[in-house]
Structure formats: C-alpha cells, structure tokens
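Note that this complex is displayed minus one protein chain, with the remaining chains in position.
Let's turn to subunit A:
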Amino acid sequence: MATLKDLAARKPVLATIRLIVPAGAARPAPPVGPALGFYRLNLMAFCKDFNARTQKYKAETPMQVTLTAYKDSTFEFVVKSPSVSWFLKKAAGIDTASSRPGHNNVSSLTLRHVYEIAKLKQADPFCKHMSLEALCKSIIGTANSMGIEIVKDL
C-alpha cells in the first residue's frame, strides 16, 4: 500500500469515507450504497473486491474500511480489523457495554483475552508500530471505559 504522501501527490483526493461493513457481505444497500453512490464510485467493484479480500475472516464480522475517493471517480480502500470494543464485547459475550463504566462492571476478561486481541490488532496496518505491550495497555484502557474488568485469572 503506497504511503499517504504518495497518494496525495498522485491524484487529487475528493473525500475520505469511513464505513463499517460486515465481512463478505458488502451489498449495494446501505451502508455502502448511499455513502459511495454519492461520490459516483463503482459500487459493484467495491463490493466484489471487499468481499473477496475479507473471505478469510469469519462472516459478518464488522470490518472497518477507509476509502479514499479521488476526483476522477476512482478509489482505493484499506480494510482494517474490527474495533477493539467489538472484540471485547465478543470475548465477554455481551451485547452492549456498561452504561456506567467505573461504577458497574458488566463482565470480566483475563489477560489472555487481552493478549489475543492485541495479536489480532497488530496485523492492522495502523498498529504495526506499537509494541504488543502498548497495544495491551490501550486495550485495557478501552475495557475500563466499557465497564469490563480485566483480571489475571478467571
């Protein structure tokens, strides 16, 4: 993937679009449709490309996608892993985070869970520069703000 500097120098950027799309299930319907259709991008090509690239993930996991739309109606996109809060919710088996974090704890996870999530996140292009320890700390921070307690052993 070219660096951002190259991209900017190459073609004039029209807009940056951020989406959450379930893996392998991109359809022309919302969320993809209106967001891309507005910029006259080739929806079908994006859907096919995105679905092909996310085949290796479990179906329906919400992947974060960042599209860069250029002025000449072409686009490029980067697929990132799902958000940390989604991972935590899945690991803890809950649907919504605590409404009063810090006061009520919804669930608890062990350090092993945090480590596994950190390993998955490190594959993300944006996290490569962070050490595993730094990633773990940030995941713990997210968990605290969601009301999920991290304990050493369950």
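The rule is simple: a contact is a pair of C-beta atoms (placed from the backbone, for glycine too) under 8 Å apart; a residue touches a chain by one contact, two chains touch by 3 or more; residues count from 1.
Here is the rule we go by: contacts and distances are computed from a predicted model.
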item: Chain not present in the shown complex, as UniProt names it (candidates "Glycine cleavage system H protein", "Protein PAT1 homolog 1", "ETFB lysine methyltransferase" or "Ribonuclease P/MRP 40 subunit"); value: "ETFB lysine methyltransferase"
item: Contact set of subunit A toward the excluded chain (per top definition); value: 12-20, 24, 27-45, 47-48, 51-53, 55, 59, 64, 73, 80-85, 97, 99-102, 121, 124, 126-127, 130, 134, 138, 141-142, 145-146
